[in-house]
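For reference, the structure discussed in these notes is given below.
For this view, one protein chain was removed and the others were kept in their places.
A, B and C label the chains in the order they appear, each numbered from 1.
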Amino acid sequence: MELIFERSRPGRGSDLLPPPDVPASPLPEAHRRAAAPRLPEVAESEVSRHYQAMARHAFGVCDGFYPLGSCTMKYNPKLGEDLAALPGFTGIHPLQPEHTARGCRSVLDRAGAYLCQITGMDEMTFQPAAGAHGEFTGLLLIKAYHVHRGDTGRTVILVPDSAHGTNPASAAMAGFTVRSIPSTAEGLVDLEALRAACGADTAGLMLTNPNTVGLFERDILAMTEIVHAAGGLVYYDGANLNAIMGVARPGDMGFDVCHLNLHKTFATPHGGGGPGSGAVGCKALLAPYLPGSALGGGGGAQSIGQVRAFHANFLVVVRALAYLLTLGNTGVRQAAEGAVLNANYLKHRLEAAGYSSAYPGLCMHEFVLTLEQLKKQTGVSALDLAKAMLDQGMHPPTMYFPLIVHEALMFEPTETETPETLDRAAQALEALLKTARENPQALHAAPVTTVIGRPDETAAARRPVVRYGFEEG
Amino acid sequence: MELIFERSRPGRGSDLLPPPDVPASPLPEAHRRAAAPRLPEVAESEVSRHYQAMARHAFGVCDGFYPLGSCTMKYNPKLGEDLAALPGFTGIHPLQPEHTARGCRSVLDRAGAYLCQITGMDEMTFQPAAGAHGEFTGLLLIKAYHVHRGDTGRTVILVPDSAHGTNPASAAMAGFTVRSIPSTAEGLVDLEALRAACGADTAGLMLTNPNTVGLFERDILAMTEIVHAAGGLVYYDGANLNAIMGVARPGDMGFDVCHLNLHKTFATPHGGGGPGSGAVGCKALLAPYLPGSALGGGGGAQSIGQVRAFHANFLVVVRALAYLLTLGNTGVRQAAEGAVLNANYLKHRLEAAGYSSAYPGLCMHEFVLTLEQLKKQTGVSALDLAKAMLDQGMHPPTMYFPLIVHEALMFEPTETETPETLDRAAQALEALLKTARENPQALHAAPVTTVIGRPDETAAARRPVVRYGFEEG
Amino acid sequence: MGSFLPSTAAERAGLYAALGLSGPADLYADVPASVRVGGALELPAPMSELEVRRTLEALSGQNTRFSTILRGAGAYDHYIPAAVGRIAAKEEFVTAYTPYQAEISQGILQSIFEFQTMICELTGMDAANASVYDGASAAAEALAMCRDRKRTRAVISGAAHPDVIATIRTYCFGSGMELAVAPVRDGVTDLTGLLDETTACVYVQHPNFYGQLEDCSELAGAAHGAGAKLILGVNPATLGVLRAPADYGADIAVGEGQPLGLPLAWGGPYLGFMAATAPLMRKLPGRIVGETVDAQGKRAFVLTMQAREQHIRREKASSNVCSNEALCALTASIYLSLLGPEGLRQVGEQSCAKAHYLAGALCALPGVSLRFPGPFFHEFVTELPRAPQVLAALEAKGILGGLPVEGGLLWCVTEKCSRSELDEAVAIVKEVLG
Partner (left out) sequence: MGSFLPSTAAERAGLYAALGLSGPADLYADVPASVRVGGALELPAPMSELEVRRTLEALSGQNTRFSTILRGAGAYDHYIPAAVGRIAAKEEFVTAYTPYQAEISQGILQSIFEFQTMICELTGMDAANASVYDGASAAAEALAMCRDRKRTRAVISGAAHPDVIATIRTYCFGSGMELAVAPVRDGVTDLTGLLDETTACVYVQHPNFYGQLEDCSELAGAAHGAGAKLILGVNPATLGVLRAPADYGADIAVGEGQPLGLPLAWGGPYLGFMAATAPLMRKLPGRIVGETVDAQGKRAFVLTMQAREQHIRREKASSNVCSNEALCALTASIYLSLLGPEGLRQVGEQSCAKAHYLAGALCALPGVSLRFPGPFFHEFVTELPRAPQVLAALEAKGILGGLPVEGGLLWCVTEKCSRSELDEAVAIVKEVLG
């Protein structure tokens, strides 16, 4: 596929703006740009075809099953797109007087109230732009809490070894030392190890529940009590909230602060990597530290400040509010149940087809297969299987995560898939398992139907080419 | 690909409407439907994936070169789509009081004024929904003209043998007898034959200029004069206006009435076959007969009545008006010149590559190749070549039209294609010609990269299956 | 300039040079000098995108958008789900042409096949076409389907939509088909004495223009008794609950598809649909998609029965229709897929119930009564004093009231109106009639 720069021809373009109707106002020479940026010079017709070609080489939830574990790739209702495009939302300046933006404020207020209900938290901020941003924000609330109490020796954040990489990374960004807590063979946090790790330096524990292997931490009450008893606070990573919303609330489990991924749990689209929204909820004890905006308002005297400009990834919240209103008081739980049911059904089908689960029994909204044995027997890796799925028109599950499972494949079908989609996926995966055993080479060679074969990632990282080289163009 | 009915599962659906808030009002038993229509029962997520799959198996101007002769597949500016979606247009009831729909009326008035300028006509109606509908309307104006003058013996419409099939079909629908006028070897109307065909029974002549072989009828003034002298009127089929707009006006050539295909010449999208808009313009002598709407207004005492309900394919006219304003007084001609230039350049390249033009010399906006010799030499037909183009990511030209050229391929690149697109098409076609000579079998087998191979059209027509058979589902 | 010509002036100069031409004037040597346009046309100067947007936005702002629409009369304000517009806007659908090249057009062809099937299901018919221009032209085309050498006369109901009647008249002015308009008695069609051995067909609208339910079974009996065909003009939004035209005995069903997810849009583009029983299939005008197989036996869809069409048959074609309302048909298919049988039932039942609620409330006001005695669906005519003042008062509150017709106002209610909106309208009427 041509790059847009390769489509460029000198002098091409579109007539977008009227000619100037005021006198020119030349810039001081010291600030005048010498050479124009080499942006593409293309007509609208070429832009249209270019991005159409790009779209033809992309794969969205619209294109098929997308069981990417830990990412909650649910269907995004079209209504949300319509509402986020309303001129009464898109045309509002973030620094308009408050009395002229009451509708926007209400969107945040209503979504906040509903999410507090769902999480059992007392307050909610929508400032964080994504999950990791929410983690960082939530950890700063914990930090501010300890600092304001003069409890400055609390510098350690405990993180299970199965946690998402963002958890330790966020803790480090917030200035904490990370202490890893091992998992048991069952896939749960080792309670004794947790107890041993807690102490006077404990600032808090970060936890996903259900955890990343798809299991509900059934000792959760003991865990939050252990941390609280040690003087720490407990952070809920909402990445997996989709499994339990309406069923159990982090606030009721003893969590003090949480973030939610609106772009996962609340059905706002992922956009090829963003924008998301990492709303953060907290108990009253942390509310004084919530962020505000220097120009946009909010934030009290003890506020941590702010983590981005203005109010929120607002249009994402509009979509989430639409989804929340659609689910309503009964649908929140039904969606969660549907997600867990679908995951268990697919897990059951795949186990029956001969795959090995990393952890037996019922799962929550996702589950992890281990291809360790298969790889030993046939040489076919989790990567091979994932690439072979591409040829079947499915997006693969998450590969090689969590790190505690070898040759891991992590499936999260979500509640918005139909039974027949799950059945078809199971059948396709059963067939691939047969192929793995009979003709492993075929899987090493996959994918074969895609626009490129497997790319050389090592070469890409070793000598990075991260921008177009016009010399060669 | 599954049919939407094959995706259906009993009980599936979406919650679109609130529950009723008024008492039910049961229908009389005699009118109550016994069995529900077997519409698909599918969730929104499945509808989304279904039509996404459909879109992946469609080919639009957005996907590549589309030189379909006589269809003017130009690029459709995205602005038109935005404007046609304005709630101040989409939400207006056609029978709102006139003072509440002044904006809509102005759209028609302004577009009409500009199109009168471009065609040299005095009045314009937007009632016809497509080109053929416009032909029918225009012919009824001619009929009404003669009838109101008591000149009822004028029952014959003259049509060149190179004309679009709609011309004779429309004439028949309007109750006329069709008399065909032969073309000369040069591809032009045989003036002597026209003179001979004219007489007291002549209601009029229908003519496309440039004609369907892409040549400007240079004797046009003589032709219109011959018909007028015989007491007939002359109809301009606007299908090919794109070649000459801003350069010459049908009204100045002696045409009395014309239709325009807004979805061709004026850049409104074709929509997979429609909606179009077949605006009809006429000289003052025909204005009394223009259509109106029984409820929507318009139409005088001598009006032919109406050819559809209400006012117009209004949102199509909105897009056309946006395009007209974009072109403005100078752009109309520039667009035409660009179309003619592109056609001549591609023609030149293809002749240089070894293809035979049906008519030598300069063409207008389109040209016709004849593969008669190639077929004799290699067995490769126009159809084979067209199908091979599919494998090159191009839409083929119009095949086997006009009927007066054997093994015809009719190219219309339009002005919205870039030189490099024309060059690439020429190169690809040159390569195909080579293949035709070296390995004709390869072209008989084409296409090979498409989702289906050549379909069995004979079987389809012999025992038509035109709806899904649920029994088999 | 760039917006409509991607090539630059320099590039075009290069093309002229490659052709051995000096410039644009050389291209038009065949155009007689006397008809060459001298200067610029009397159009405004070219506008940038921003200016065009401002101009059209200003025009759209000159219209009044009513927040409550109690008017139908051929154009209906139903709820359009968000997915309808978003899906129909896919660029591949919008910018494709008629799917002549089946191999790269299976998505378009299959969606038309599905549309035909849905129309067949709604109407109970065996075959449907890919659409025609609108409901009025569909009716006119249906009459032509029935004409033969011996039967050259059509009888149409005077209770049909006036625009449909006028359109049929115009088509008959063209074709020479004779036309008789049946009188309306008590709001419904009276065929008495109008049918004979020259009658090709009877056209009746159901529910009719006044919203009344016609006795279609009896009309079918009468038509068939005279050897004529019955064409029913129907509103597809009613067909989730009303009997299918075929079940009444109709031979052809036509109608306006706008209620199936298309915006009001001041009257267009709309969607004419046509369906018929098997014996009449090959008489249907316009595009028809059929199922077949490719060389590998794979299911495939193609435009079929093209021998009927004008590009093959020329003046002997069954119609001149070629461009149709394909994107509107796709829109209707998406709408019907989203609603399903249950959703369409709700649309029908709620529209009917809300219309009856409004009728009841209006007729409880002094001097207001129903004009016709028979059962109606979601439109009805009231006799009502001071109609102009009533409409003006409603308009002032953003409500589009009933359409003035002879003898009263023709009201319409759809599922989109809430009870509170209806109550508000009634309160306004009450105040005017006070």
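To be clear about the criterion, a contact is a pair of C-beta atoms (placed from the backbone, for glycine too) under 8 Å apart; a residue touches a chain by one contact, two chains touch by 3 or more.
Owing to the predicted nature of the structure, the values given are computational and were not obtained by experimental measurement.
The hidden chain, counted over the whole complex, makes contact with A, B, C.
Checked against the hidden chain, the listed residues A:Ile181, A:Leu260 or A:Leu327 yield one contact partner: A:Leu327. Residue-wise, the contact with the chain that is not shown comes from A:Gly246, picked out of A:Gly204, A:Gly246 or A:Gly281. Mapped onto chain B, contacts with the missing chain fall at residues 9-18, 42-46, 48, 52, 77-79, 81-82.
By the touch criterion stated above, the residues of chain C touching the omitted chain are 49-50, 53, 79, 81-82, 86, 89-91, 416.
By definition in this document, only the chains that are shown with their structure count from here on.
Taking the mean of the C-alpha atoms as each chain's centre, chain B and chain C sit 20 Å apart. Averaged C-alpha coordinates give centres for chain A and chain C that are 46 Å from one another. Per-chain Cα centroids separate chain A from chain B by 48 Å. Looking at chain C, one finds that residues 1, 3, 5-7, 11, 46-47, 49, 51, 81, 83, 85, 87, 91 touch two or more other chains. Across the assembly, chain A contributes residues 9, 15, 43-46, 48, 52, 77-78 that each touch 2 or more other chains.
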